[in-house]
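Shown here: the complex without one of its protein chains, the others still in place.
For clarity, chains are labelled A, B and C in written order, and residue numbers in each chain start from 1.
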Amino acid sequence: MSASDVIPVAISGSDLLALAPHIALSVTIVFVMLLIGIKRIYAISSAVSMVGLGTSAVLAFVQFYGALSNDTSQQITPLFRIDLFSLFFIAIICCAAFSLSVFAYSYFMRLKDDQDEYQLLLLLAALGGVTLASSTHFIGALIGLEMMSMALYGMLAYPVHSHENSGGSLESAFKYLILSAVASATMLFGIGLLYTETGLLTVIGVGEFGSDPSALIGIGLLFIFAGMAFKLSLAPFHLWTPDVYEGGPMPASAFLATVGKIAVAAFMLRLIAHTNALSIVSVNFAVLSVAIFSVLLGNLLALRQQNLKRLLAYSSIAHMGYLLIAILSFSVESDGSVSLGTGLAIDAVVFYLLAYMVMSLGAFGCASLISSSERESDSIADYTGLFWRSPWLAVVLTSMLLSLAGIPLTGGFISKFLVFFAAVEASQWLLLFVLVVGSGIGLYYYLRVIFQMLQTPSKLEPLGIKRSNWETLGAVLMLFSVTAGTLVLGVYPEPILNLVEQIGLSL
Amino acid sequence: MDTIPFEHGLLLASALFALGLVGVTTRRNIVFVLMSLEIMLNATGLVFVVGSSKWGHADGQIMFLMILTLAAAEVAVGLALIIQLYRRFKTVDIDVLSQLKG
Amino acid sequence: MFESLGLLPTFPLLGFLTLFLAGGFLPRRMIGLIGAGSIGLSFLVALSIVMPFLSGDSEEVRHVVYTWLSVGNFESTFGLYLDGLTVVMILVITGVGFLIHLYSTGFMIDDPSFSRFFAIMNLFVASMLILVIADNLLLLYLGWEGVGLCSYLLIGFWYTDPENGYAARKAFVTTRVGDTSMAIGLFLLFTQLGTLDIQSLLVFAQDRWDIGSGFAIAATLLLLGGAVGKSAQLPLQTWLPDAMAGPTPISALIHAATMVTAGVYLIARMHPLFELAPNVQLLVALIGLATLLIAGFTAMTQHDIKRILAYSTISQIGYMFLGLGVGAWSASIFHLMTHAFFKALLFLGAGTVILSLHHEHDIFKMGGKWRQLPVAFASFMIGSLALAAFPFTSGYFSKDEILIGALAVEGVGLWLWLGGVVGAFFTGIYSFRLVFVVFFGESRGHHDEGEVTGLAMALPLFVLMVLALLGGFIHIPVDNVFSHGAALGAAHEEHSVSTFMHAVMIVVPLLGIGVSYLFYCAGVFSVSSLMKLPLAKTLHSFWYSGWGFDCLYKLLFISPFLWLSKVNRRDVVDTFYAGIVVLSVFGNAVSVRSQSGLLRWYILSIVIGIVLLVSLGAFL
Partner (left out) sequence: MILLSLVGVFFFGGLLAWLSEFVDVRLPRWVAMLSAVICAGLISRLVFMVDSGGVGLLGWVDEFEGSWIPSLGIDFFFAADGLTVLMLALTVLLGIVSIASAWDEIKERAGFFYFNLLWTLAGVVGVFTALDLFLFFFFWEVMLIPMYFIIAIWGHENRRYAATKFFIFTQVTGMMMLVSLLCLVYFHSLQFGEFSFNYNDLLRVDLPKSIDLWVMLGFFAAFATKLPSVPFHSWLPDAHSQAPTAGSVLLAGVLLKTGAYGLIRFTIPLFPQATALFAPIAMSLAVISILYCAKVALAQTDIKRLIAYTSVSHMGFVLLGIYAWNELGLQGAVMTMLAHGLSAAALFMLAGGLQHRIHTRDMREMSGFWIVAPKMAVVALFFSVAALGLPGLGNFVGEFLALLGAFSVSIPAAVIAVLGVIFASVYSLWVMQSVFQGPSLRQEGKDSTHEALLDLDRRELFFYGVMMIGLLWMGLYPQTFLDFSSGVIEDLVMSDDAAALYAREFSK
């Protein structure tokens, strides 16, 4: 009667092969841990981490293209499923983690001692994200989610041990710890309710409630949604976001903003795609109001923000709201199930996540390039005249901000375009209105930052910490590839769109 | 054999969960906050146990084990941070953590 | 031969371009030569066109230079048209224009902006010629606006004085009001008749519209609006006296001889249309009558030599309108021509006076100047006689014809005639008031100055004197133009006018001159004693202010307009958008308060969120 009875629990060799990215990551973690134990050489442990992340990314890509050509998906125990969808997210999470590792390398360069463990934590968090993105079972999801969260506490609090002035970091970690635990508990409570009603912990079967689900299922789903909404920093569960972003070191905030969001969103997508949750009136209405609330509140909060990290945090609230708009545009069939084949909504969501990841990486990358663990350059005033002090960096940051604002030539435009398109298809006029209003307000604060960069400062002070070119070479290269990525997404999205369509179908 | 109706278990779990939430919200001492968190997590664990007994299979109990682990890990990290906090502020009052705002 | 019609405006235009582009580099003599010479050439061209025209059978001539505009069914050409009416106009414009240009070469010789003056004058003549030879209303409108622009530029010629600039703008904007009405008229004519070509338009109108039809009335009213603006008739007459701020030759050419009579030309040109709207035609007559009387009264009270002449111009154009209104088309055009002669003469004479007396305008600071300024005196004498319609001067014939035309109108004809005669009486008074005050009596200042004169200035005066005296014997070749409308033809009606009426028309101006003599020369009556009467004083100040039209318009239009323009400097629409900004900032301020940094509040918000969501689930 339950799906878990059908799916074999044993793991075969091919299953292990399918889990190669996970395994690669795990091996790297162990290896790096050993390395650190043997001798602390920051460069080497960082390099090994990067290699590990890179390897798993490559593996994921290889598998992805393999799956693309023979159109397979593999269920590995009830916990995980390796299909185009999860491979895609594994790949981009690994890529994101890779670049974050590169940014972190130069950022923590000047930390007095114990730089190495950050990379380890990052690997762990990445593994958590990868696990979450590929799980089809609540236990798998729990493991992934918590692995990521636990590592993130450490990452956020990372400078605490060596800096006297890192109170912000401590506060940030603490807030995230407590709130995240509350949210996890909420989500788990919801899962529990669902479990008592259906007897299932798998995502795939749990959703077939029939046409008239009991109220408990609705409430359970709402609890789960609340927990995820916290992780995605959706209003009204968003209050932690700016504080945590601001307090944490730049690369950790960046990780939280990218991998932390994408992995959860991937799981949520799977959940929504396999349940007819959106056909439950209360859930649908809850998602709708959260979306509207997030878009408006996120943009309003950012309006006069003077701190770039907080600004990006607020903007991420709004962006997750846009994402929900696309999710709400899934076409729901008459029997309540979500039909992903018709309509652009799933394409919009996946593309949006990709583009959002790229542009957040770029924005945080720029910020972390001119910051270091000793001094965070996160006030907008720090960016005055960036255009004339460091033109290339300013171009990168500008294109990222424009992308966040959804201006053409950038990936952000295409993703917003797709959201618009999906919402039009679903005739979500209210949401479209909110989208227009929110984006309109949003323009103001992105432009504010850009304008600040364009101003001629009275005195050109050196940027942040002076570092040698070698130290930042990797980060710079990474920034340029990220920028190139945004532009390619914006100018020639066709290949990605085709992939995204396949990915949506595989879900 | 008469079993306890699962609704009762759920009600108890909900009560515990709410209790935990209230505790997290109102306590100022961080240690108590962590304890309240434990209560919440254990409440959710109870739900799984109830569910597992309702359906007669082990999934929920495995989940409960996971939750226990999770709670332990949270507390471990939390306590480590509390030590740092106490070093810095000489207090465990949660309200000192309000430097970041706006 | 008639292809050279296009050359008419070409010479002045070339003169304009030459002076505009190279004026700064040319010596003054050269500028004068080009400026006046181009008009002279144009006059010769005009003669060369007119001679064969008059000797032939006076058929209309058309010559299309090129298609100006062609959109869909709308077509307007750069087409030229010549008939008797045009002949009169081009001769007046080029002839009188040439004399005035010639005069200006002497008058303006010391002005620093000599070349600018001639450039604009030439442009004016070109525009005026286009106005009268245009075969369609759009091209006519081009000339119409072109002369308006030149008038603006020349009134404000001495631009450093803001007063002059104000007068210039007043002139332009006031006439623009009329022009706008005329433009609407063009829209109406085109949408109803499908063409703006004057001749076909008139034919279509007569075919399609009944007499007194609504369209005809609307169209003629709108055209009349344009005409009263340009010709300074009620209610748009107020700009002309102020327009005297420009150099005197300008006043002679633009504000007496040519441009201000464009309205008369327009109505005469469109007369078949007006005949379709008898009520409007009557309105034209009434406007003319009212204007001529009002301006006559005002002219009697002015002190400024040029303002007197300006009001007299308004008054005389009133006569022309009266003539048009009563269907005495050719009489009006005749008066237009004679008026051009004697009024140009008067203005140029006034120019000599003013220049000689170092820019003195107040006639009461002159006096007894006939010895000192003989040429000016002669000009004024002859000009005033013609103006006052002294028998057998040019003005006598033309005014006579108009008044006889007025008599022919059934019903109100006698009243119109009577008004015209009263006007003639006042004309006599004010024209000779000017002569007596300036040239007779004792000198009240400026004793030593001699007359500024030279061949360039004197020759035009002499020619104009001759024309003003004898112009009445010229026969204008407009019979063909107005033939179909000449049911009330003068030849037939003249016999019905009694000798008594003729006598009245001869005697009344003389009476006016006599009254003027008694007041201002013989000293039998004294204005100052008359002014002791409160009624007279009130009337005097009322008349002096031009019947209070300026004040009225200031109250009705200018003040509200100025208020309007000041009241919304910051654009009230913008406050709506500013409101959105304020709202957003307010929303930001409110929502930012939620980011208190307090962990317990954050938890509480999550709790609230959960409660909200779950209660949603419970209730939905």
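Here is the rule we use: contacts are C-beta pairs under 8 Å (C-beta built on N, C-alpha and C of every residue); 3 or more make two chains touch, one makes a residue touch a chain.
Quantities reported herein were computed from a predicted structural model and do not represent experimental measurements.
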- Item | Contacts of the hidden chain among displayed chains | A, C
- Query: Among C:G15, C:G79, C:G146 or C:G419, which residue is in touch with the absent chain?
  - Reply: C:G146
- Which residue among C:R176, C:R208, C:K365 or C:H540 touches the omitted chain? C:R176
- Which residue among C:S4, C:T191 or C:S615 touches the omitted chain? C:T191
- Message: I'm checking contacts with the chain that's been left out. Which of A:M33, A:L443, A:V488 or A:L505 qualifies?
- Response: A:L443
- Item | Sites on chain A contacted by the missing partner chain, in the whole complex | 388, 402, 407-409, 413, 417, 420-421, 424-425, 432, 435-436, 439-440, 443-444, 447-448, 450-451, 454, 492-494, 497-498, 501
- Residues on chain C facing the left-out chain by the touch rule are 20, 66-72, 74, 138, 141-142, 144-146, 149, 152-153, 156, 159-162, 165-166, 168-169, 172-173, 176-177, 180, 183-184, 186-188, 190-191, 564-569, 571, 573-574, 576-577
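Keep this in mind: only the chains that are shown with their structure count from here on.
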- Note on the structure: Busiest interface, judged by C-beta pairs in contact, is A-B
- Measure off the straight-line distance from the CA centroid of chain A to the CA centroid of chain C, and report it in whole Å. 78
- Message: Report the inter-centroid distance (CA atoms only) between chain B and chain C in whole Å.
- Response: 96
- Message: Taking the mean of the CA coordinates per chain, how far is chain A from chain B in Å?
- Response: 26
- Item | Where chain A touches two or more other chains at once, by residue number | 174-175, 178, 182, 242-243
- Note on the structure: Check: chain C positions touching at least 2 other chains come out as 592, 595, 597, 599, 603, 610
- Message: Help me check something: in the complex, which residues belonging to chain A touch chain C?
- Response: 174-175, 178-179, 182-183, 186, 215, 218-219, 221-223, 225-226, 229-230, 236-237, 239-240, 242-243, 281-283, 285-286, 296-297, 300-301, 303-304, 441, 444
- Message: Help me check something: in the complex, which residues belonging to chain C touch chain B?
- Response: 592, 595-600, 603-604, 607, 610
- Note on the structure: Within the complex, chain B is touched by chain A residues 4, 138-139, 142-143, 146, 150, 153-154, 157, 160-161, 167-168, 170-175, 177-178, 181-182, 184-185, 188-189, 191-193, 195-196, 199-201, 242-243, 246-247, 305, 307, 310
